[in-house]
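I have a structure I would like to understand better, so I am pasting it below and will then ask my questions one at a time.
Other chains of the complex are left out, but the ones given are in their true place.
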Amino acid sequence: MLYLVHMQVQIPADADRALTDRLKAEEKAFSQKLQHEGKWRHLWRVAGQYANYSVFDVESNDELHTLLSSLPLYPYMSVNVTPLAQHPSAIAPN
Amino acid sequence: MLYLVHMQVQIPADADRALTDRLKAEEKAFSQKLQHEGKWRHLWRVAGQYANYSVFDVESNDELHTLLSSLPLYPYMSVNVTPLAQHPSAIAPN
């Protein structure tokens, strides 16, 4: 089941650099693990912004929330979720 | 080159039914042709709305505009375009 997820990251200018560097590295590792598992199906950078549009493929709203709220940078993110359904003109199933 | 495209369709209640039925059929055919060519890479229905989120893979802003403005339902659409770039954590190229 697919969801479009919009994540905007806002790290305060006075945040501890060592901490945020570590979080970013953990975020990247976690994100790539989920991509390899097929749960984080797409990950695109929004041109010109510290933001991404992603597509998640999960079993349920609960699984989606569990994954998103586990992101290391989650406390610095503003997240918006759009549930996606099969489009009748799509040539492939979701 | 990828773009996230948000299309919202608004057909007036008093529109000519035969006309809009024809346009919808043409829209579907055109959309599927572009999907088969790989230019309209993803097409998802927004759950609960007469709207879709799509990802286009085209050569340029000009090609994108040419395709979108050729859509049979374009006069009834509100379209928003977000240019996408390669995300450094993505495991696959765009």
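Each chain gets a letter, A and B, in the order it is written, and its residues are counted from 1.
By definition in this document, contacts are C-beta pairs under 8 Å (C-beta built on N, C-alpha and C of every residue); 3 or more make two chains touch, one makes a residue touch a chain.
Remember, it's a predicted structure, so these values are computed and weren't measured experimentally.
Student: Of how many identical copies is the complete assembly built, when 2 are given in place?
Tutor: Number of identical chains in the whole complex: 10.
The rule is short, and it goes like this: only the chains that are shown with their structure count from here on.
Student: Centroid of chain A to centroid of chain B, CA atoms only: how many Å?
Tutor: The separation of the two C-alpha centroids amounts to 23 Å.
Student: Quick one: which bits of chain A touch chain B in the complex? Just the residue numbers, please.
Tutor: 2, 4, 27-28, 31-32, 35-36, 42-48, 52-53, 55, 82-92, 94
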